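Yeah, one chain of the complex is gone here, protein chain that is, but the others are all in their spots.
Should a chain be cited, it is by its letter among A, B and C, assigned in written order, with residues numbered from 1 in that chain.
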Amino acid sequence: MSSGKHLKGVHVNHSKNTAGMPIIPMPVPERVYIPMSMHIGAPCQPVVAKGDHVKVGQLIGDCDKPVSAPIHSSVSGDVESIEQFMTQNGRVDTNIVIKTDGKQEIAETVVPPVINSREDFIKAVRASGLVGLGGASFPMSIKYNTKPGQVDTLILNGAECEPYITVDHAAMLAYAQDMVDGMRTIMKWLDIPRGIIGIESNKPDAIAKFNEILAGSTDISVCTLRQVYPQGAERVIIYECTGRHLIAGKLPADVGCIVSNVTSVLKLQQFLTTGMPLTTKFLTVDGNIVAKPQNVEVPIGTMICDLIEHCGGLTGEVKKILLGGPMMGRAIPRDDFAILKSNNAVLCFDEKFAAQRKETACINCGRCVAGCPMNLMPARLSRAFKDKDIDALREYNVMSCMDCGCCAYSCPARKQLNFEIKQAKTLVMEDDKKKKAKAEAAAAKEAAKAAEAEAAKAAAEAKEGGNK
Amino acid sequence: MSLTAAFYIVLSAIITNNYVLSKFLGICPFLGVSKKLDNAMGMSVAVIIVMVVATAVTWPIQTYLLDPNGIGYMQTIVFILVIAALVQMIEIFLKKYIPALHKALGIYLPLITTNCAVLGVCVLNIDNEYNFLQSILNSFGSGVGFTVAMFLFAGVRSKIETNDYPEAFKGIASTLVAASITSLCFLGFSGMLEKIFGM
Amino acid sequence: MKKSKLQILTNGIIKENPVLVLVLGTCPTLAISTQAINGIGMGACVLVVLTCSNIIISALKKIIPDTVRIPCYITVIATFVTIVQLVLKAYAPALDKALGVYIPLIVVNCIILGRAEAFANKNSVVDSALDGIGMGLGYTLTATVMACIRELIGSGTLFGATITANLFSPFTILIMAPGGFFVFGCLIALVNKLTKGKVKEKRVNKCLTCPGAEFCNEVQEGGCDK
Partner (left out) sequence: MADKHTNLIVSAAPHVCNPTDTATIMRDVVIALIPALAVSTYVFGIRAILMTVICAAACVFFEWASRKIMHRENTIGDWSAIVTGVILAFNLPVGMPFWMAIIGCFVAIVVVKQIFGGLGQNFANPAIVGRIALFIGFATPMTTWSVTKNMSQAIINNAGVDAVTGATPLAMWNAGAELPSNLEMFLGTINGSLGEVSALALLIGGIYLVVRKVISPAIPCAFIGTVAVLSLIMGFDPIFQVCAGGVMLGAIFMATDYVTSPITTSGRIIFGIGCGIITMLIRAYASYPEGVSFAILLMNILTPHIDSITRSKLNGVEKKGAKK
């Protein structure tokens, strides 16, 4: 399947301490805090009010804008309040606070959807509340709503290239059959002839399991990926599985692919068979000071501190908490944030890990260039950013950066290359906006001028006519 | 004149007797216009053209006008006025007939009048007692030598332009030190042409 | 603000030193500063030409039409250069030989044209003469200092007299091209250090003296640094 050529990347220490641990459901916490914006796109509006009793799987937030995903209650209990406060994204958001009753009654609305057509299927995908669970949190119904015939390959992303995180691996071992069924359902309704499951070669048991299930079938195959970070990045996995390049600004569908995380497909399959929308999330809880690192199934809206408490608390003084893996994950300032749909790991570290590394001068070693999967030159971009040279930034394709962090990981001078490139991208985007505005203004001026000339001409003609 | 002798004159003007880096002629544009490669190359092309044309005009003037009449000492005055007039004429000519080239080189031409490399090459051709063809070759070689120096130095400048210099060395001082290092590498070729051409 | 006569005279020596602060006339300075005696000789020639041309241009400033002033200046300067050249040939042939092509090149030395444009055509004859002398002295001083440094380290002598050459071997690279650039760079850095902060206002003034000023902004964005 792969063309023998590979995209560049870096070798990162796997640190998969929780490998092989099954996913254990976490008991419901006392309260959950469910924000109304867990996806890219328009935020939802609460459809419940303070004091309402809600059940598991009940719709509590929705939005009529197309790019959005509905939000369901992950617990049964009473809506204690609807408040504005900051979520882990750093935004102030509307949160529905639910005091749980511990009964976990399932809502009456939870029934398997009836699907007869492609439209029904897309509607069902939206109703499931699913977003890209790999971290992008892009509403899945939008991703799947492609033009018929546009997509020929469904890629199941089981690469899990980030260090520490093992939850996808655990899910693959536990629910391989459901995932394959889910893939087939999707392929059936979206009319996709080919399915590929991409798994990094450090998970031989998962690969073996899928191969066993898929023995004799021709529609779906397993693609073994190299142990190079970032195999799980969308553009990389598309190239490694199909040999197609996804360039910046394009969607996977433009190159005939849909990429879905393994758990996304699993949850979709579960929704299609049971009607239970996305209410829980599989998470790896790890880090050098977590007492009992493990994989857990957590109700969405659980506070991070509650989750850590569930995992035996901390053995040292926490200095850094990451949501996601150490390569692309976000460091959060406090631990009283709720778990969102897009989270896949909570990692806690002490001083030793969190110590800021001192930045020194770039020595032009080329390690960032050698590590960039997108074939960019991060060192040059960083310099151009320092000089605020927007033309050079464009020339060196700054917008193609996908923020994987390979450059900063491999930099011996400890430069925050991808952070600088991120800022540089903002700079270029602002410049684009300015240019666009300028062009529009110029066009408007031109139009006004033309109109004026036209008017003058008309006036002159009128005058002439009058004279006649 | 044999072909090898012609090559020798051109190559030695480019490499071993580089006008900028070993004779210190044309330092002003070398330091001033080498920040960007495009500008440096535009200036260089203009210099090559003016050098060759100026030599083609001044050499006959010296040989057939000044020397026979015993007024060789008028060289300096005559040459500089001729060059100034020539630059003006080239500019007018380009503007009228090759506007594209004028657009590319126009801004560099007036600066060339006071480029000492141009006057220098005219005077040196006479001083070295070159014949007409040798003079033209030498001028062309010198112009190319100027171009090579500009090309090399433009690269260096682009690399070190945004460096974090010590306070005192900001600006022209560090540029001169860079020029110093650049001129070092030209010393390595000394004696090479003599050996190749058996001079 | 009217400057006193003394200020005009001393202006060129340090504050507006033509070579180190205004960075004009670099080519001959670099080329001839391998021996201290050449520095003084070149300095004297520049001094004479500068002073004389300043006087004449200042005297003729009302007569010369504005549109052709640059060619006129060049003619005046070239005349004096030729005179100096002939005098040198007659009375100091050794120096003439050492300075070689750089004597006729005084014509295109931007210091002289620059002073004519920036000072002589606006001021009285006496002031212009003083300015010429001051600038000439500044030039001479710089060329001589640079030449002394290069000669002392590069060949172990000073004005031809052996100083250190017998004690240890001279670092000959200093009398070669790279050494010239380097010592010049260091002297400019030194002046930068000494005149910290004051240099900037002079820079503005400098562009006015450059004959190519009107093209400067096109050639290099953000002003001219030569």
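The rule is simple: a contact is a pair of C-beta atoms (placed from the backbone, for glycine too) under 8 Å apart; a residue touches a chain by one contact, two chains touch by 3 or more.
Source: prediction; values computed, not measured.
Enquirer: If you put the missing chain back into the full complex, which of the shown chains would it touch?
Expert: In the entire complex, chains touched by the missing one are A, B, C.
Enquirer: Using the touch definition up top, pick the residue from A:I98, A:I300 or A:I321 that touches the left-out chain.
Expert: A:I321
Enquirer: Which of A:R91, A:R334, A:K388 or A:K433 sits in contact with the chain that's absent?
Expert: Per the contact definition at the top, the residue touching the missing chain is A:R334.
Enquirer: Consider the whole complex, including the chain that is not shown, and state which of A:R91, A:R357 or A:K388 touches that chain.
Expert: A:R357
Enquirer: May I ask you to list the residues on chain B that touch the chain which is not drawn?
Expert: Residues 151-152, 155-156, 158-160, 163-167, 169, 174, 177-178, 180-182, 184-185, 187-196 of chain B touch the chain absent from view.
Enquirer: Over the whole complex, note the residues of chain C touching the chain we left out.
Expert: Within chain C, the residues that touch the unshown chain are 168-169, 171-174, 176, 178, 182.
Enquirer: Please identify, in ascending order, the residues of chain A that touch the omitted chain?
Expert: 7, 10, 12-13, 30-31, 163, 235, 239, 244-247, 303, 305-306, 308-309, 313, 318-322, 326-336, 349, 353-354, 356-357, 360-367, 369-370, 373-377, 379-380, 396-397, 400, 403, 405, 408-414, 416, 418-419, 422
By definition in this document, only the chains that are shown with their structure count from here on.
Enquirer: If you average the Cα atoms of chain B and of chain C to get two centres, how far apart are those centres in Å?
Expert: That pair's centroid distance is 21 Å.
Enquirer: Can you give the whole-Å distance between the Cα centres of chain A and chain C?
Expert: So the centroids are 67 Å from each other.
Enquirer: Would you mind pulling out the distance in Å between where the CA atoms of chain A average out and where those of chain B do?
Expert: Measuring from centre to centre gives 60 Å for this pair.
Enquirer: Provide the list of chain A residues touching at least two other chains, using ranges where the numbers run on.
Expert: Residue numbers touching two or more other chains: none in chain A.
Enquirer: For chain C, which residues are shared contacts with two or more other chains?
Expert: none
Enquirer: Which positions of chain A touch chain B when the two form their complex?
Expert: 383, 386-387
Enquirer: Taking the touch rule as given, give the residues of chain B at its contact with chain C in the complex, in rising order.
Expert: The touching residues are 21-28, 31-33, 35-36, 39, 43, 73-77, 79-81, 84, 107-108, 110-111, 113-116, 119-120, 123-124, 127, 167-177, 179-181, 183-184, 186-187.
Enquirer: Which chain B residues qualify as touching chain A in the complex?
Expert: The touching residues are 162.
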